[in-house]
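Let me begin by presenting the structure, written as structure tokens, before commenting on it.
A protein chain is absent from this complex, but the other protein chains hold their places.
And now, chain A:
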Amino acid sequence: MIKAKNRLGIVFFPAFDWAISPTHPEREERLLYTQDQIFEEGIEDIEGVKFYNPIIAEEKDINRVHFVVPDVKSVVTQSHLISAGGAIKALQAVMEKEVDKAFALVRPPGHHAQRVVYGDRGFCIINVEAVMLERIRQEYGNLRVAIVDTDCHHGDGTQDIYWNDKDTLFISLHQDGRTLYPGTGFIEEFGGPAAYGYNINIPLPPGTGEEGFLYVLDNVVIPILEEYKPDIIINSAGQDNHYTDPLTNMNFTAQGYAKLNERLNPDVAVLEGGYSIEGALPYVNLGIILAMAGIDYSRVREPDYDEEKLKQPKDITEYIKKLSEIVYNRWKNKDDLRLKEFKDVNYVKRPRRVYYDTDGILETQVQNFKICNKCSGVNTIESKSDRGYHIFAITIPRDACPNCIDEGYKLYKNASSHYTNVYLQDRVNDEYYSK
């Protein structure tokens, strides 16, 4: 029998009894053929591969990351708590050194879920990776973490959550926002005042193939990671860059995903999107599993794989080379850029409109970040939705100084009574309030 070079934990939870709606891409059938492939290949019998059931995330795990309006119980289902719990279990197994690496094959996905949650957007309600990471930080201390999002859609939720946190480097590779949902993820979106430069977007042109993805990986992502030196690397492993995906326009392959994973070498990967459930997922997931376990994946191929057809056009290659240079230079110059961007200001406001496509909700919000020279600074969100909510939410970041903690509690206590809901996240003491 085959032996894995890296001990690999797999949380495989296909939630065969849960769907957004019967014909929705996020439905019961999604991981059925992946399960068939994993079973038929005998992955469970590989020495060094261990399967885990998810644990169930707690309400507090959600409140640590999100402001759910009106509250967790009304919006978040058991399926979401299990999906996040699956990711938590995966990273716990790594932290406990039961395994070297782990892959959480869970659904529903989470990377479009932002700090404020009124409902479902981009098939996501809670941010699975962020819920996982913040729970692990509470259990194991303040780790320096890089999240590399390889889903085809911009990870706007993860970006929002870690916008002002330089202990969490977020890098998203995705199809250019001018051509795909959610329409964000441009290189100018570079992070909040306390973490400017630690939010890196690499918007790729439609038609990007193996060559392009691996070029960006080798010339931008890996050099940045080498400089950032994270304790943990998380891969938001969306699989919709695949050439057969029905919702996107890229030309990535199972071989490409496996190679990417081998080179990125993440400690934990969490499944995000990917809706070519028959033609891509069984092969991409197999490729990722083998690559993570350090097993030869060179024989993993899609049935209709055609190397010639999937070759990346020259103009795309040239475009990606230029883009990579710009992104990498911005990372190198992030300190100068920060000084220019936030000169002589004490607060930075970030006004946005957020559309919840899955649930059809429109939100307008203003985030307000205090610039504090002792910590990341207390920050707030004032948000309204077209469902009649008008909320005020305060976050005391993990590294907050005593002044910012006090200020956070004062803001909560003195919040105007015209808000329908007021929330406080005290991440220093791991306490969460709402009224």
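Note that in this section contacts are C-beta pairs under 8 Å (C-beta built on N, C-alpha and C of every residue); 3 or more make two chains touch, one makes a residue touch a chain; residues count from 1.
Assume contacts and distances are computed from a predicted model.
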"Hydantoinase/oxoprolinase-like protein", "Transcriptional regulator", "Oxidoreductase probably involved in sulfite reduction" or "Multisubunit potassium/proton antiporter PhaC subunit" - which is the UniProt name of the missing chain: "Hydantoinase/oxoprolinase-like protein"
Candidate in contact with the missing chain, chosen from A:D45, A:E188, A:E226 or A:E308: A:D45
Per the touch definition above, residue among A:A15, A:V65 or A:L271 touching the missing chain: A:A15
Option from A:R301, A:R350 or A:K384 whose C-beta touches the chain left out: A:R301
Positions on chain A contacted by the hidden chain, ascending: 1-2, 12-18, 22-23, 27-29, 32-33, 35-37, 39-42, 44-45, 51-54, 56, 78-79, 82, 246, 278, 282-283, 286, 290, 295-296, 299-301, 303
